[in-house]
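Here the complex is missing one protein chain, while the rest keep their positions.
On to chain A.
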Amino acid sequence: MASTTAQPTLSFPRDTFAKLSPHPYLLAHLQPSSSASPSTRANGRSPTTFRAPHVNNGSLTHAEGSAVVRIGDTTVVCGIRGEILLASNVAGYRVDRSSTAPSSKPGYNETKELDLLVPNIELATGCSPAFMPGQPPSTLAQSLSTRVYSLLHSSGLVNGEDLKIWYQPPDLSDQDKMDVEDSESIEPEVKAFWTLYIDILFISLDGNPFDAAWAAVVSALRNVRLPKAYWDPDREMILCEDAVAVSKKLRLNGMPIAVTALVFRAKEQAPTGDNKYWVLVDPDAFEEGLCDESVTVVVDCTGGETKMLGISKAGGTVVGREQVKQMVGLAATRWAQLGPLLKG
C-alpha cells in the first residue's frame, strides 16, 4: 500500500539557492512577487547604491607613495616606486634644452613616449578562487593594466615636468669676454627622468576591480614624495637627498574617478526590446557572473564642473544615451564621496 503522506517541500538556505540558481535568485530580489517587499539587489543595496570606500595612505615603507583601498570586500594595495632613467640611456634622445626640446612641440606626450609611468595589475595573488598564483597574467589582468595605462596618459594626470631632473651646467667661459653676441647663457638640460613603477596588487576581489584599482592609483599618486635629485658632475651620476624638507609631491592635474555599472536582464536570451533590465552600479562578484553588458564612466569634478574623461561600454545594446547621462550624475555623487578620502 503506497503511503499518501504529502511530499515535504524542499527548502534550502539562501546561500545554497544563490549557488544553484543564481539568475532567478537575483531576479527574485529585483522583481519581488509581492508588492510589499522592496526591490533590492541580492546584497541588499539598491541599483544605484555604491559600497562604502575606505582609503589608507602611506603605510608602505619602501614605496615612494602607497594606498590601500577597500570597497566592500574588494581590497587593493598600490605601491609606487621611483627609479631613475638617465637621458643618455634613452635611445635617440638629444639633450633636452628648453628651447629645442621635443617636448616643447605641441602634442608630444613625453611621459608616454619614454614609458615613465609603468602601471601593472597583479590578480594572481589568491584574491579569489579563480585567480591562483604561478600563472602568467590572465586576459582580465592584462586588459585592466592596459585600461589603467591608457587612462593615466589620456587624463594627463601626472605632469611630465615633475618627472624631469634638470642640471644647470656651470658657466666656464672666459670672464673677460664682453662680446655682446656671445652673451647667451648656458641653458639647463635634462639629465635624467623619474620613472614611476605603479604596482597594484589585489588582496581580495569581490567584483569591480577597475574602479578600486583606479582609485588606489590616484590616491597613491597623491601620496608620492619624490626625493630631491641632482646630477653630480664629479661622480657622473644622479644622487638623491633623503630629507623630507627638500622632497616634493607630484602636482596632479585634477582627480578623475571611475564608476562601473553592469546591466542585468530579466530574460537572458530574449531580445532587448521587450526585456526588463536593471543597471547595477558598483557590482560585486556574484552580479558580475550574471551580466554581459558593462559601462564605465570616468569623471572629474574638480572646480565644480563635471568633466567627462571617458565613457566605455561593451557587451550589449541596452545602455543608451539616457542611461549614460544617469550614470554621469551618479558618478558626480560618487566623486563627492570618494574625493575627500583620496586626497589623503
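In the analysis below, contacts are C-beta pairs under 8 Å (C-beta built on N, C-alpha and C of every residue); 3 or more make two chains touch, one makes a residue touch a chain; residues count from 1.
We take it that contacts and distances are computed from a predicted model.
Q: Among "Interleukin-7 receptor subunit alpha", "phenylalanine--tRNA ligase", "mRNA transport regulator 3" or "ECERIFERUM 26-like", go ahead and choose the protein name stored in UniProt for the chain not displayed.
A: "mRNA transport regulator 3"
Q: With the missing chain put back, one of A:18, A:118 or A:341 would touch it. Which one?
A: That would be A:118, which touches the missing chain.
Q: Sort through A:29, A:45 or A:81 and give me the one touching the missing partner chain.
A: A:81
Q: Pick out which of A:229, A:257, A:281 or A:318 touches the chain that's been left out of the picture.
A: Of these options, the touching residue for the absent chain is A:229.
Q: Which of these touches the unseen chain: A:151, A:205, A:255 or A:342?
A: Final answer for the missing-chain contact: A:205.
Q: What does the interface between chain A and the hidden chain look like in terms of residue numbers?
A: Output for chain A: 58-64, 66, 73, 75, 77, 79-86, 89-91, 114-116, 118-120, 122, 125-129, 132-134, 136-137, 142, 145-146, 149, 195, 197, 199, 201, 203-206, 225, 227, 229, 232, 235, 237-245, 247, 285.
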